[in-house]
Every structure is written in C-alpha cells, then in structure tokens.
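Every protein chain except one is present and positioned as in the full complex.
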Amino acid sequence: MNKQDKSTLVVFSGDLDKAMASFIIATGSAAMGNKVTMFFTFWGLNILRKEQYIPTKKGFMERMFEKMMPRGAGKLGISKMNFGGLGAKMMKYIMEKKNVATLPQLMELAKELDIEIIACAMSMDVLGLKEEELVDGIKYAGVATYLAEADQANLNLFI
Amino acid sequence: MNKQDKSTLVVFSGDLDKAMASFIIATGSAAMGNKVTMFFTFWGLNILRKEQYIPTKKGFMERMFEKMMPRGAGKLGISKMNFGGLGAKMMKYIMEKKNVATLPQLMELAKELDIEIIACAMSMDVLGLKEEELVDGIKYAGVATYLAEADQANLNLFI
Partner (left out) sequence: MNKQDKSTLVVFSGDLDKAMASFIIATGSAAMGNKVTMFFTFWGLNILRKEQYIPTKKGFMERMFEKMMPRGAGKLGISKMNFGGLGAKMMKYIMEKKNVATLPQLMELAKELDIEIIACAMSMDVLGLKEEELVDGIKYAGVATYLAEADQANLNLFI
C-alpha cells in the first residue's frame, strides 16, 4: 500500500463542530480510497460515549468527570457561541433543514467505510471511562499504535 | 511538481491569533517556493468576510449567525485572554508598535504569493454566508477538493 493511500486524525477535541470536521475529512478521505485511522484522545473520547447511562465502578473523581462530560455525539457543545448548548441546538437545527449529514450519520458512514476507530487507553484511564461506556466496534490502544499508522500515512491531522 | 513542494492548511478557527499563525506559516511556505492551499471552514470563514455590511436574503437563523459572528479580519477576537475584545486590541497595538505584519497585510501578501484560498461551500451553507459577503479572488469548493490537494502535499495542518 502506497503512503499516499493512508490518513490519520487525532481527535482531541470533544466539540460538535470539530467532531463534524473530523468525520467529514475522515469519511471524505476513505471515500477516495484511503485507509483512515482516527485516534480519539482526551475530550474526543466523549464523542464515542454511548448515550445511555452504563453503571460502572468508579472513584469519586472519575464519577465527577463522568457526570460533567457530555455523553455521546448527541450531547456535544460547539467550540464557539455555544451559550450553554443553545448554539449547538441552532447548528443542529440548521443542518437538519439543509440536509447536512448529522454527526451520528457520519459516524455510521465511517463504520461502513471501514475507518479504524481507536480510543486512547491512557486518556480513558485518566478520565475514568470504561470500555463498556463507549460505542461498539472500536479498538483500544496507545500512542505507539497511532504513531505506527502516522508514520505510514501522508495526511496526518490533529483536531 | 514534487510532493515536498506543496502545503495545505485547514483554517477552522476564526480567532485572530490562530488566523495570524495560519497566514504566517502559509506565506512562509509560499515564500520558500511551495504551492500553498488554504481551506477555510466553519469559524475560519469569518476571516474572509468583507468588513462592510452586504445586504442579502437570509432566514432568521442565518441572520442570527451573521450578526453574532465577527465581520472580517479586523473584528476577530483572540483565543485566550480576549476579555470582550480588549485582548485582541492589546495584541494588535503591540504588533503595530513592533512592526509585525498585521492580518490584513498577511492576507494581501498571501494573494501576491498566489496562495490558493478556498472557502468551504458546505460550511457557508450551514452558517448562511453568501459569496458576495466574502472577499474577492477566492474559490468555493468542498472537502474533496481539499483532500485532493492534501494527498499531493507534504505539509498538512489543521488550525
């Protein structure tokens, strides 16, 4: 496989607008025939959380992070003009009216296009997130796995 | 043309400091002989807005975004310590005193260096921005156009 045929994205941000940009670039690249790897770390992990509450054993601090962070793609705020969630609602309303693919739809598309989704194991440990709290069909690995992919890829972005 | 000779930047942020970093890297790269493409998306589109008010037909939500978002390079805030615009004013004052090129000057330089400026058509649609509201001499295209350039480029950044 040619170097031109691989892309990687580090998704550090958990904002709706940046998450959408990540998946639009990733699915676009995969649709052009590239092998795409997305590495979710820190706040980016919130994009991968299941929407329903999953009971887990956690310490006090981990429980606080769990409660304060948005649970999944439907609950994310936007990076500017969020106004306590109003901005995110406005943006989703407009996107629906204009028939722009929603974030859950883009994530579904990513799965169909065989995009590799990796959740950063170290960040999960720090934020206290457990595997059963994240969506199915993803991998768990560390920065070395990401770097091995990035070394072989032409397009590498940090979002 | 050699792969080493191309650069692309996705300008997602509409903050003054990040916009300056984008244009400093882009013009630096072009001055070294590279072909540079800048792809402006989401809040980054505000950098490209004309400063004067342009009358357009818009829906209510689009009008709200139009009013709340900064109109052009002269109105941007900074990403940290903005304090309602005071931080941006301080930074611009210091830059002028130290003879650092301003953002409008860097944008002029980008034009002279034949840097390709692309406004993301999908983001324009979502934010309700019309072509006549953006500066002249730019292109309008989608993520596929950006990805085709990025596939051929060595330096690809997301800002």
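By letter and in written order, the chains are A and B; residue numbering begins at 1 in each of them.
Criterion: contacts are C-beta pairs under 8 Å (C-beta built on N, C-alpha and C of every residue); 3 or more make two chains touch, one makes a residue touch a chain.
Since we're looking at a predicted model, the values are computed, not measured.
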Write down which of B:76, B:91 or B:120 is the residue touching the left-out chain. B:91
Can you list, in ascending order, the chain A residues touching the missing chain? 10, 12, 14, 41-43, 61-62, 64-65, 68-69, 122, 125-126, 128, 143-144, 146-148, 150-151, 156-158
Positions on chain B contacted by the hidden chain, ascending: 4, 17-18, 21, 24-25, 28-29, 32, 34, 79-81, 90-91, 93-95, 98, 100, 154-159
